[in-house]
Structure formats: C-alpha cells, structure tokens
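One protein chain is absent from this view; the other protein chains keep their places.
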Amino acid sequence: MELGQGLDLVSLGSQLLVGLSRAMILFVVCAGLSFVLGVLRVPNVAHGSLYMIGAFAAYSIFRFFGSSTGGFWLALILAPFVVALVSLIAERALFCHLYQREHLMLLLFTFALMLILGDLVKLTWGPEYCSVVPPKVLRGSISVFGSSLPRYNFFLLIVGPLVAVALWFFTNRTKIGKISRAAAVDREMVGIIGINVSWVFAAAFVIGCYLAGLGGALVVPTVSVCLGMDHDIIIEAFLIVTIGGLGNIWGALVGSLIFGVTHSLGVLLWPQFAIVFPYVAVVIVLLLRPRGLLKSVW
Amino acid sequence: MFKGIINLKSVWPIWAILIVLLVLPPILPRFYTYILAVIFVTSLLAMSLNLVLGHGMIFQFHHGVFYGVGAYTTALMLSKTSLPMWIGFVAGPVVAALVGLLIGWFCIRLTRLYFGMLQISLGSLIWAIAFRWYAFTGGDDGIHGIPLPSLISSLNSAYYFILIILVICLVALYLILKSPFGTTLEAIRDNPQRCEAVGVNVRRHQLMAIVIATFFAGVAGVLFVVLEGSVFPDLLFWVLSLEVFIMCLLGGWFTFSGPILGAAIMVSFRTFVGIYTEYWTLILGIILILLIFFLPEGVMGYLLEKFKPQAKEVGERRSE
Partner (left out) sequence: MLQVEAVDKSFGDFMAVCQANLSVGKGELAAVIGPNGAGKTTLFNLITGQLWPDRGKIIFRGEEITGLPAYEICKKGIARSFQIVNIFPRLTVFGNVQVAVLSQQRRSNNIFSPAQSLAIEETKSILESVGLSDKATSVAGSLSHGDQKILEMAIALGNEPELLILDEPTAGMSPEETAAALELIKRLASGRGLTILFCEHDMDVVFSIARSIMVMHQGRTLIQGKPEEVRENREVQEAYLGGE
C-alpha cells in the first residue's frame, strides 16, 4: 500500500474501496458473532479461533488442489463446513450442558475452547506463516472510477452483500431463522411454544461459527495465515458488534463498514497510527450511543 | 480500630505462609524465586480485579489496561525523566486510578455485558496507541532496561520488595472489603435496585470501587516493572485481561483469597507445564473445562464448601 501520499482523490478512492472490501470480511465474521450473541447471549471468545481454523482449512484445501481455481472455490465452500463441524462437536459434546449455568461460566467455556482450538491449530498446521496468491481469475487489478482495485477485493465487495442478503433471507424467510430470531428476543416464549430450545441454540451456534469459517476462508488470499490471527480478529469483532448493537446483524454490517473505512482513512492520513483510527471511531460511537447504533436485541 | 477485624490467632496459617515465603529466597534456585515473584504480582492484579468483579459484580473485562498503564507510567517516568525515582513509583498507581476514573465514568452508565464491551473498546484504544507510538512508548518493542533503584535491583531484593507491597495491599483490600464501603458494594452486587432505595448512590459507589481497583492494578503494574525491568504492549492487550478474569473465576470469585490461588495456578501451570510441552494452553483449556463442569464455584470456593469450619475464618458469608 502506498503510504502517506496525501489526499488526492484517486488514492482516497482506492483506499476506500480496499477498506470497504476488508469491511466485508469483517462483516461476515461479525455477523456470525452477533448471531450467536443474540441467540445464546454469550460473547463467543472462540469465534476468532474458528475463523483461524477456517483460514487454515481453506489454505490446505486450496494447496491440495494445486492452487487451481477450482480448488479455490472448493476451499471456499468446504472450509466453512469444516469449521461448522468442529463447532457442532464442541456444542453437542460440551457447551449444550452449560446453558442453565451462570453466564460467566459460558464465557469461561468459550475461553477454554479458544485455548484448545488455538493449540489444535498449532498441532495441525504448525507455527509457520502460510500465504497464497488468489486464483487466476481473481488476480490482478481492475479499474473502478479511475482508481485501481485488486480483483480479489472487488470479489469481496460482491460476496459481502451476497452474504448479507442470504442472512436476511435466512432470518426472515426460513423457519429456523425465524425461530432463532424469536429466541433472541424472548427465549422463554420459544420454549413455551414447544420448540426444543437446545437445538435452536445448537443451530444458531453452528451457523454463527460457519460464518466465522467463511470469513476465515475469504481472508486467506489477502493476508498471511498464521497463529495469533484469532486474537487480532476477535477483539475487532467484539468492538464492531458492540458499536452495531449487540446481537443485531445489520449492526454488524454498519460496524464493519465504520471499522474498515476508518482504518483505510487512517492508512491514508497517518499510516503509523492507522490501527488507532478505528478504535477512536468506536470510542466516539460508544460515547454518543453506548448501546450501539442499531437496536440491540437485548 | 482494626484489631477487632483481624483476629491474630485465627490467621496463624497466614503467618506461617508468610514466614516460609520470607525465608525461601536464599535457599531456592533463582528461577523459583522469580516464579514466586511473578505469582505475587499476578495475584495482586487478580485481587484488584476481584474487588469489582466478585464483590461488586462489575464486569471489568479489560482490567489489564490499568496494570499496563501503571507499568508504563512508572517505566516512562524512570527512563525518560530525571525526577526522583519514588515519584515514578507513586505515579504508576495514581495514573492508573485516574485512567480508571475516566474510563469508569464513561462505562458506569451501562451494566454487565455492555459495561464490559465498552470497557474493552476504551481499553483497546489505549493498547493501540501504546502499540504504535514508537517515539513515546517504544511501540511493539516496549521499553527495556528501565533503571531501577539499586536497593531493589537484585532479584532477591525485588522479591522482598514485591512481597512487602503485596502484603500491604492485601491487608488494605481486606480492610476495604470489611468496611462499610465494602459491605455496601456487596449489597449492590446482590441487589442494586434495593440499594438505590435505601439511599445509596449506586453508580458513584461502583465508580469509587473501580478507582480503588484500578489503583491496585497500577500498583501491580509498578511491581511488574520492578521485577522485569521492562514493559511491552502485551501488558495492555485484552488476552492478559481475560486471563486475569479467568484467574478470579478459577480461584473462586466469591471468596477473598480465591484469586491468589487462581493466579498461582495459572502462573505455575504456564511455567511448569510449559517446560514439558509447548501445548500447555491445550492442557489448560481442558482443565478449565473440567473445572467448569465439576467445580463451578472455583477451587477456593470448593475448598471453603468442603471445610466449612475453616470457612468462617476466611470470612466469607457465602459459605456460612
């Protein structure tokens, strides 16, 4: 990235587009976190680890198919399912027995899960940095409004809204989505009308984690995949979910956009402190609206 | 005034532990002395968090920030100014408490999880600044080789210094908890609405508790500088805060001394299991899960339940 060039329109434009495309990945991850938070009322600390697993799994699948274009698509589809499977096992084997317990115990559990998953990743993939180049169709740059944007980022800009629409469809048009939305608002009610709340929670948890895995798979071509990426993403995801309104998926979208755009502006204005910009934005938002921009489901 | 509350006879096990800790350093290998000192520092940090967490039910998710702020303040004062050193040592806790007041003032409007989330955000801002401001904080390298007074620059003397400060702080924390302030804080934990109805300004009271807790976290930060002679941004990172949080839950957050136990378990675990395998966090995670399922009150809570007669001496009404 060209740093500190001042404020000419072209670099502003391309920087904004890069920021927006990064926001799309954040959105996918945060929507999952927010979904789990809304339904289960637990800040899932292990969400970042699942994202990391998604990234490593996508990396391996992609490499297995010799970095071919088909392998990339396959990785994008399979890796989130690997993550969903991991989360399903954790949920059914352990987590589901804790729903009646003190809230902090659930938090503690997700922390323990984070520790375990982190080390399992280290065992499986080792501590090396892994990076790949995007498949041929998504390599190179294209020109958008006079500023050049890597094709892959353009691809992300398409995927993000697609995921948003899919989520909207899921929560508003499918039965399980409606039930989980109802469970987010009033879990007693869902229990009363005779739905097995435990399975609703399981479904919500797995879907949330699937999104974490998808985010991880999407991020692979843009960064080097490594241990520790779980810690970095989870704090950002927490902040985004908070400014968006806990449990509100659209809030996650708004929060991600704010985070991504302020970061890219930071890169442009004061590269050294670029990572500080989104934090400042978050703090400003929270000072004005402590409960987040959009209505929280709590 | 305090005689009634600290019954000298009933605390003989504490005296015994203290004497053992005092005679250990000359006999123990350096490494173990160092680990003990790390446990002391971490204990104080966990105890300070538990003042607001276990006794106040305030979800202070990012307590580590105040530890880091205390450490950074002292480190900067010692290495960048020529002021007398004791000013640096006092400034650490004071600045930590001021930052605690500022952050607490914004967060206290919210409750529980929202409080915690807002606090993580504000704390992360401080981390991000320290992480990037190379000219001032050394950025991600941190600050190393901080000049310390010669009196406490050797490991053994640092050990004694830390132990003395720890004991003073623990006594202070104990007295605070047994004071009207502490009683009221626990009453707020149990029922904030009722507290408001008996004339307690709940938010101001909680804010005061946060300031006190952050002050002691700042003290722990200073002790860290004394022990390590360096600071780095990880002190401000949320992972550390979460670990301290876990120490309280692990040791028993409704008990007074549980966090010390939690800190001791975590630190020794990391150190000694870390020698044998690099996958110690995996084992820690598994142990945590076992604890959640089988000892939800924490280790100390479990011990207190199990040995009820002793429970009264430790002074927890919960176990009566």
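The first chain written gets the first letter, and so on, giving A and B; residue counts start at 1 in each chain.
Going forward, a contact is a pair of C-beta atoms (placed from the backbone, for glycine too) under 8 Å apart; a residue touches a chain by one contact, two chains touch by 3 or more.
Given the structure is predicted, the values throughout are model-derived calculations rather than measurements.
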item: In the full complex, displayed partners of the excluded chain; value: B
item: Contacting the left-out chain in the complete assembly, out of B:Ile39, B:Ala71, B:Ile146 or B:Ile212; value: B:Ile212
item: Hidden-chain contact residue, picked from the options B:Val20, B:Ala135, B:Val198 or B:Ile275; value: B:Val198
item: Footprint left on chain B by the chain that the document does not show; value: 1-2, 4-5, 175-176, 178-184, 186-187, 189-191, 193-202, 205, 208, 212, 317-318, 320
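Here, only the chains that are shown with their structure count from here on.
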item: Chain A residues touching chain B - in the complex, by the definition given at the top; value: 41, 43, 45, 94, 97-98, 101-105, 108-109, 111-116, 118-120, 122-123, 231, 235, 238-239, 241-243, 246, 272-273, 275-276, 279-280, 282-283, 286-287, 290-291, 298
item: Touching residues on chain B, where the partner in the complex is chain A; value: 106, 109-110, 113-114, 117-118, 120-122, 124-125, 128-129, 131-134, 237-239, 242, 246, 249, 278-279, 281-282, 284-286, 288-289, 292-293, 296
